[in-house]
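Missing here: one protein chain of the complex. Every other protein chain is in place.
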Amino acid sequence: MYRISQLLYRSAAVAGLLVALGAAASAEPLKLVICHVDDRSGSAADTGIESLNGLKMVIDPLNEAGGINGQKIELITYDTKTDPQLAANFGTRCSEDDKGLLIIGGSPSAVANSLVTVANQTKTPLYILAAAAPNVTDNADYQFRFGPKVTQDSIAVADALSKNGIKSVAIINNSVPFGISGAASATEELAKKNITVATQQTYDVAATDVSPQVINLMQADAEAILVYPYPADGARVIRTIRQMGIDKPVIMPRVGMMKAFRELAADTGNGVLVPSSVDTTRPEVAELFKKYSEQFGPLAISPSPAQGYDAGTLTIAVLKDEKVQAAIQAGDLQGARDAIRDATRRHGDFVGMQGTANSGYHFSKDNHGPTDEGFFVFVKVADDGKSLEAVDAAAALKK
Amino acid sequence: MLMKLSYLLLAGLTNGSVYGLIGLSLSVIYGSSRVINFAQGEFVMLGAMSAVLFMVTLALPWPLAMLAMIAVVIVAALALDYGVYRPLTKRKAAPLTIMIGTLAAAIVVYGLAFLLWGPDQKFVPPVLSLTPVRIGFLVTNTQQVSLIVIFLAFLIATWYLLYRTRFGLTVRATGVNPKVALLMGIRSERIVQFSFIFSATISGVAGMMVGPLLGGHVGMGLLLTVKGFMAAILGGLGSPFAAAAGGIAIGMMEALMAGYGTSLYAEPAIFVLILLVLIVRPYGLLGDYEAERR
Partner (left out) sequence: MAGDTVPEAPRAPTIIPVLVILALGIVLPFLLSSGFHLRLAMLVWIYAILCMGFNLLYGYSGQISLGSPAFYAIGGYAFAMLQTMLGMGPVSAFVGSLLLVAVLSLLIGLPLLRLRTHYLAMATLAFMLVQNGVANRWINFTGGQSGVAVPPLEWGGEPIGRMGIYFVILALAAAVFILHDFLIRSHLGRAMQAIRDDETAAQALGVKVTRMKLAVLVLSAVMAAIAGVCFGITSLRVDPSLSEFHVLVSLLTIVVVGGLGTRFGPILGSIIVVLLPQLLHEFGELETVVYGLFILLFLLFLPHGLSGLLERRDWRLRRTGKKPAPAVARDLKEELP
């Protein structure tokens, strides 16, 4: 019986631990708790860290100035390590234990997907950040996205190509989910504009030499090349393309802007076109990135800080909303969450740091995300990767 | 057509050299200690990231940076030896348990590297040039070609060490039977330690040379470890040369599959091929040596 009693003791200890974990006090009125649940290590760590910093750039000054009606916003952060299961745990922990009013996070799509399930189950509003998967805002109720769908990148690309009269495109992508789903969504959008995909080539991120795939690109002889890589392999692809003497225009969504890509590609990166959801020619956007660099160290242009900043801006607007405040003062948690969802729809049509000056977020009604049209600008890598130039997409690909 | 084939073969050789280098270094450790090292790719990562540290952050010239990098990976190898291998062997842990130990070590190394270098993919400065050069009608660059050269150099060095020196004889003896080797007056712990250091050096140099092409990222180790595993079991774990040949085979298969077949499904298809090979030859393509020894 010795063993059994020990076992009982052990299990009781574990149960006790579980209970102790949940001893979160709830006071009236509700505390302004929001959670950032995102990768800060793992494969999308950069996006999670940058968006958290962007979020802090809005929330910290507000708290220093005294918060909202004397209440400071409490920001709880969880690191999801690109593990959807862990993300769901932390999301649930935020909503059930921390009594979070709002969850912000989900840069990798898998993490975002599992947070969506949590948001629906616990009826907690969710601001999704960089996730590119198109379906996270399908039939959306509590969830809103700040990052554009991969479909939107593809629409922007297909649009630009068709405006330039290009009829055939070759796609090359890496074999991680970003590359595979990027290529798949591009194929779909290009078909809608009657642009043929001459060939689609996939390579392994661990492959040092991508010439087999590039040979096939060369033989397909399309009018333009669309690349879905990570930064370092993107540089490898563009080097190989130029090395083999292919001088077709190259479009590289998202990654083309990143510093690691531009450094690694150096002179071969010149002229690479990037559809970008961040328009640095807008003075307020340039100012944001300048302030970010001063506060957190040097940063290449990337949408994540802007997404975090915009999510923070909207959070504050929503928390200040009368109806939300009424529910918060009454200590009605679910009422406050529902009010936040409704207020997000009311305040959610605005121009933030992402998008162009005349096209921003559109959260009212069924959209729950950025506008489909005109959200992207095109930039061109120039100066051996040292700078990015804004270009007019409609003329960019004309020879 | 001939041009395409030559490009494919060159790419297969380049990629295969990288996989072969990792397979070779995995097999060097396995040969002396019967341990599959899950942290092998972390040595490659440390090689690439140390290059960033010494060549960019501290701005050392590359020969100095390489020496410093080798010092870093040797420290890591010793930590693996004293922190994981020795204590576990002392406790008579099974080889697979020690493998889990190396996995834990890989997690620790990744965690520390993450604290030091952060999450971004880093620019690793090329030791040699990335500008295109012509070899016949093929265009490549010296950094890529250097991978093949380094692979061959380490292959020859390993062969010379194992089969042409007295020391190599003791290494091989330890691998065959550590107890008997001990009776013969061979200090097997020393041999294992040497194999850790040698293997880490191979991987570290591979990391520094492949870094400018693959980019430096603290998470790059796992992917390369897996490639090395596959190279090593395809060829046969027991002999470094079989593992190296396995790497070349995988590189070639990848290139040919991408060139003439489907590039999308190339990765899973190659894993299926490896499975099929193992079904026919359970100790790898060149694994007779080990099958006999068992």
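In order of appearance the chains are A and B, and numbering begins at 1 in each one.
FYI, contacts are C-beta pairs under 8 Å (C-beta built on N, C-alpha and C of every residue); 3 or more make two chains touch, one makes a residue touch a chain.
Please read these numbers as outputs of a predicted model, since none were measured by experiment.
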| item | value |
| --- | --- |
| Chain not shown: contacting residue from A:A44, A:A110, A:A206 or A:I328 | A:A110 |
| Chain not shown: contacting residue from B:L5, B:V56, B:L78 or B:I100 | B:I100 |
| Touching residue (missing chain; options B:V28, B:V72 or B:L222) | B:L222 |
| Touching residues (missing chain, whole complex) on chain B | 30, 36, 83-84, 87-88, 91-97, 99-101, 103-112, 114-115, 222, 226, 229-230, 232-233, 237, 264-265, 267-268, 271-272, 274-275, 278-279, 282-284, 294 |
| Hidden partner chain, residues of chain A it touches | 2-4, 6-8, 10-11, 14-15, 17-19, 21-23, 40-41, 78-79, 81-86, 88-89, 92-93, 95-97, 109-110, 113-114, 117, 121-122, 133, 135, 175, 177, 180-181, 184 |
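We take it that only the chains that are shown with their structure count from here on.
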| item | value |
| --- | --- |
| Centroid spacing, where centroids are CA-atom means, of chain A and chain B in whole angstrom | 35 |
| Touching residues (chain side chain A, partner chain B) in the complex | 40-43, 45-46, 49, 175, 180, 200-213, 215-216, 219, 230-233, 235-236, 239, 243-245, 258-260, 263-264, 266 |
| Chain B residues touching chain A - in the complex, by the definition given at the top | 4, 7-8, 10-12, 14-15, 18, 111, 114, 118-123, 130, 132, 139-141, 144, 147, 210, 212-217, 219-220, 223-224, 227, 254-256, 258-259, 263-264, 266-267 |
